[in-house]
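Heads up, one of the protein chains got dropped from this complex, but the rest are sitting where they should.
Letters are used for the chains, namely A and B, taken in the order the chains are written, and counting of residues starts over at 1 for each.
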Amino acid sequence: MSSVGVGQGDRRAAKVARGIVLVLLTIAFLIPFYLLVRDALSTDQQINNVNGWTWFPSNPQWHNLIDAFNDPSAPLGRSMLNSLFIAVTQTVGVLVISGMAGYGLARIRVRYASAVFYVVLATLLIPAAVTFVPSFVMVSTLGWVSTLRGLIVPGLFQALATFLFRQYFLGFPKELEEAAQIDGAGPWRTFWRIVVPNSWSFVAAIATITFIGSWNAFLWPLVIGQDQNSWTVQITLSTYATAQSINLHGMFMAALISMVPLLLMFLFLQRWIVAGVEQTGINE
Amino acid sequence: MSAPAAASDSAGAARSGPARPAPSRRRWTDNPHLWFWVFVGPFFLGLAIFVLIPIGWSIWLSFYNAHNTVTPTEFVGFDNYRAMLGDPAFRSSLVTFVVFAAFIVPTTFVISLGLAVLLEATSWGRAFFRSVFFLPVACSYVVAALIWRHGIFTGISSGLANTVLGWVGLDPVPWLSVVHPPWYWLVITTVRLWLQVGFYMVLFLAALQRIPRHLYEAAALDGATGWKAFRYITFPQLRTTSTAVLMLLLVNAFQAFDEFYNILATPGGYPPYARPPLIYLYNIALGSVQDFGNGSAGAVILTLLIAVFALVQGKLTGLGRSES
């Protein structure tokens, strides 16, 4: 009797301990977001208050929000539209291109399939910065500098996405495809009518990873987007810090605004994303 | 969730079965080469143009004296390789990387696994906590570095970290200015952990949910609960996920660039410590030095190093096996 009582007490204690740890961790994980909001609504003097810590500015600078969109040398609205267009196009493109390639690599048996696959794997290991200058020279030879083409097209060929799609399609139940083939569907129709519609949550996961990567890309847009009209949001963010000084409140506000599309996407796609990430295939 | 479970078997047994039902008009087997290139061709063509050719070009550059030009004419053999291997700053950047990886890979691994186990054991608010830990994945390194550098770890007394120190009666620390002790590592590693652990936690959560309950029930009868159950059931069951996570972490650590650059670079340039290989090579090739010969040679050395690490780790943990 006594032993059972102790066991239950232990379990309750463990539960309480877990709860406390989780709440503390939640606070720790949310603090950076809180600072982002606090500093976005402050003046530079309030951000670096010499007199001590402030929990929240007593007079929040709401006009920072409007100012962020009215700075001619940091065209936030325009660059967010650019980023949105680039990220959406790249995401759709990567899903189609890598999805097809992943399926081909997983399902079609030709002698050189594994050789092609190992080339894809090998490029994963090579840091992008290594090939940066030759890529830039090539894109500029094509005349694509400061164009959306130059910003979008080179990012359409993602070895990681192809790798993940292949791993996923290896685990796709073959019975479904075979049934379609018996009904006379060719590879093309099997893929688009049977395989894709049954893979939405995985597609959502890859879409998310690609969208985030595209939205947050910095180095490539910096060098390709020479003209102000082709700046992406990360480039605009970087203009708040010049060689001489830094506009802190402006940068925090722009950073906060720049995260809104991603956070919205997270809220709406959350369920799919998590389910999809869980199927990335690397669990098997 | 059942789909991936069936995965490896069906892939392994792939299309060796002889007698399948009535072959339709357009099977893969009718013209596999055509269909392979229809599916893989667009991707491979793009990869060739935007990745493979630049890689080849870089390798070619590494054998030339290429100051301020990417079409050099002066062949120098292995001179650039000799120069880079003899460059103490490059060697120390490799050491920096090893130190960084040796810390960040196991730490991220343990924390994300810990979070997953913690969440798995929790019955209420699991979706909420999962979202909270996953949320930083949406943040860019540029934004995170801004928050860390100018919000949390500012050197003045009203920065968050120094305020906390003040509460317990300690003096403010200029986190990014002092080198002894190397507080900058605290700044750099915490930002990476914050950005990354949520993603790996989700991977572990998925794997945890697939461990059959009955294993734990059987173990509990033998008195194995808590740590013992984790040690003898959970951990072995997570082997494949762990392997993949370790590999991703290692490659990511090798590619470390953004948070280092955004946190440590000053108007005067990048300091000589905590300078990972990519930052150093970036400065040589892309920076004002504009030496593509040495920069490319260093990149080739780095890539070979990554490949060796990846192969060794693959061999040790058996990642290659699931691939074949």
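Assume a contact is a pair of C-beta atoms (placed from the backbone, for glycine too) under 8 Å apart; a residue touches a chain by one contact, two chains touch by 3 or more.
Note that contacts and distances are computed from a predicted model.
This complex has a chain not shown, and the name its UniProt record holds, of "Succinate dehydrogenase/fumarate reductase iron-sulfur subunit", "Rieske 2Fe-2S domain-containing protein", "4Fe-4S dicluster domain-containing protein" or "Sugar ABC transporter substrate-binding protein", is "Sugar ABC transporter substrate-binding protein".
Touching the chain that is not shown, out of B:Ser131, B:Ser157 or B:Gln255: B:Ser157 (per the contact rule at the top). From the set A:Phe29, A:Tyr103, A:Phe117 or A:Phe136, the residue in touch with the chain omitted from the display is A:Phe136, counting the whole complex. Among A:Thr131, A:Thr190, A:Thr210 or A:Ser238, the one in contact with the hidden chain is A:Ser238. Among A:Val153, A:Ala185 or A:Ile212, only A:Val153 touches the chain left out of the display. Although one chain is not shown, part of chain B still touches it, namely residues 45-46, 48-49, 53, 56-57, 60, 67-71, 73, 88-89, 150, 154-157, 172-180, 266-269, 271-273, 283, 286-291. Taking the whole complex into account, chain A touches the unshown chain at residues 44-45, 47-48, 50, 73, 81-82, 85, 89, 133-134, 136-138, 140-149, 152-153, 222-223, 226-231, 235-236, 238-239, 242-246, 248.
The criterion applied here is as follows: only the chains that are shown with their structure count from here on.
In the complex of the two chains, the chain A residues touching chain B come out as 18-19, 21-22, 25-26, 29-33, 35-36, 39, 47-54, 97-98, 100-101, 103-110, 113, 116, 119-120, 122-135, 137-138, 153-154, 156-157, 159, 162, 168, 170-174, 178, 181-188, 191, 212, 215-216, 218, 234, 237-238, 243-244, 248, 251-252, 255, 258-259, 262-263, 265-266, 270, 274, 277-284. If you check the complex, the residues on chain B that touch chain A are 1, 3-8, 10-11, 14-15, 20-22, 24-28, 32-33, 35-36, 38-40, 42-44, 46-47, 49-55, 57-58, 61, 70, 115, 118-119, 121-122, 125, 129-144, 146-148, 150-152, 154, 156-158, 160, 163, 166, 194, 199, 202-203, 205-207, 209-210, 240-241, 244-245, 248, 251, 254-255, 257-258, 267, 278, 281-282, 285-286, 292, 296, 299, 302-303, 306-307, 310, 322.
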